[in-house]
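This report refers to the structure that appears directly beneath it.
One protein chain is absent from this view; the other protein chains keep their places.
Presenting subunit A:
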C-alpha cells in the first residue's frame, strides 16, 4: 500500500519562509506538492475528492496559522506534519458521520498534532460564526463591511461606490451595519 508519490515537493525551509513572506508562489508549491498524499489517504479511507480538498485546505490553514503564529519549529518533516493534521481532521469527520474509523490505511508516519487541530477547530468556529453573521447581515451592509474591513477600501471609495451624498452618511451607514454585525456575531 505504498505508492510512491512523485510530484515535486518544495523544501520545508522554502515553505516556511514563503509563508512568512506571504508568497503566493510558495503556497502554490506547497499546495500542489502535498495534495496527492492527502488525496491518497482520503480516497483510501472512505472519502472522495471533495472531502480530500476540504480536509487538505483545513490542514494547510492549520500549518499556515502555526507558521504565522511564529511557534512553528521544524522538529519534524513538514510532510509528516501535514499528513498528521489532515489525518486527525479526517478521522474526526469520519466519527462525526459515525463511520467506522478502525482499519485506517496509513501511508506516512504520524505525529501528535491534537493540540494544533483543537486550536484550529476553535478558530474554525469563529470563522463559521463570522460567515453566518455576515450572511444574516444582508446587503448592502455585508458589502460595505467587507469593502471596509476586508478589502481595505477608504470611506471615500465606499461613498462613491454606493452613491452616498457624503462620507458622513457612509460612515453612519457603516456604523449601523457594524453594530448589527457585532450583535449577530457575539450573539450566536
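In this text, contacts are C-beta pairs under 8 Å (C-beta built on N, C-alpha and C of every residue); 3 or more make two chains touch, one makes a residue touch a chain; residues count from 1.
As a working rule, contacts and distances are computed from a predicted model.
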| item | value |
| --- | --- |
| From "ABC transporter permease", "RagB/SusD family nutrient uptake outer membrane protein", "Sarcosine oxidase subunit alpha family protein" or "Trypsin-like peptidase domain-containing protein", the hidden chain's UniProt protein name | "Trypsin-like peptidase domain-containing protein" |
| Identified contact with the non-displayed chain, of A:35, A:90 or A:164 | A:35 |
| Hidden partner interface residues of subunit A, rising order | 1, 3, 24, 27-28, 31-32, 35-36, 39-40, 43-44, 49, 52-53, 57, 60-61, 64, 105, 123, 126-127, 129-131, 145, 149-150, 171-172, 175, 178, 182, 185-186 |
